[in-house]
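All protein chains but one are shown at their positions in the complex.
Take a look at chain A:
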Amino acid sequence: MSVKTRTLVLLTPLVLFLLLAIFLFKGLFSDPTKLDSALIGREVPSFELPDLYQPDVTHNQEIVGGRPMLINVWATWCPTCYAEHTFLNQLLAEEDVYIIGLNYKDDSRGAAVRWLQDLGDPYAINLFDFTGLLALDLGVYGAPETFVVDAEGIIRYRHVGDLNERVWRTEVGPVYYRAMQESGLEIPEHRMELVE
């Protein structure tokens, strides 16, 4: 074996080790709780759920679609949802964003209604998913989660964690407003930059 091949062979483990080290080092900064949704590009699954305020009124998948919207999964036991709530109110007040609220396995109907009365209700429709039936079909594994659904009822995006100005500007807002643009709906002046 010439000296050159010998050096090459001896260096191989070092190179492999360095590659592994880089790979593992990058892994330190990846977030294992961020799972890709398998539902992107699919229709919102069919469901039948009671209204949060009126137990005898039921909603089904026909309330989804017709216009771009958000489906926001929340619960009163979820502290992050509390932090997120102010921003949702702001989305409704300032940008008229259409949000369907999916109350996910809450402690009680009363607690959820009280929460909305105290903090304001940013939701156009409120679904009460006490058993987590629709949430399971949506692949929800925590709260809050937000889905962007287009006018055809197709899921475009799923965000795990709370919505806030940064997330809205960089991730969720652009998807929502692009869907709005496709349906020929108006976009607020100060959010035009998100679709440009």
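Rule of thumb we're sticking to: a contact is a pair of C-beta atoms (placed from the backbone, for glycine too) under 8 Å apart; a residue touches a chain by one contact, two chains touch by 3 or more; residues count from 1.
Here is the rule we use: contacts and distances are computed from a predicted model.
Going by its UniProt record, the hidden chain of the complex is named "Cytochrome c-type biogenesis protein" among "Transketolase C-terminal domain-containing protein", "ABC-2 type transport system ATP-binding protein", "Phosphoribosylformylglycinamidine synthase subunit PurQ" or "Cytochrome c-type biogenesis protein".
Only one residue in the set A:Gly65, A:Gly139 or A:Gly153 touches the chain that does not appear here, and it is A:Gly139. Considering A:Leu39, A:Ile63, A:Leu92 or A:Val167, the position touching the chain not shown turns out to be A:Leu39 (whole complex).
Taking the complete complex into account, residues 1, 32-33, 35-39, 42, 105, 131-132, 136-139, 141-142 of chain A touch the chain not shown.
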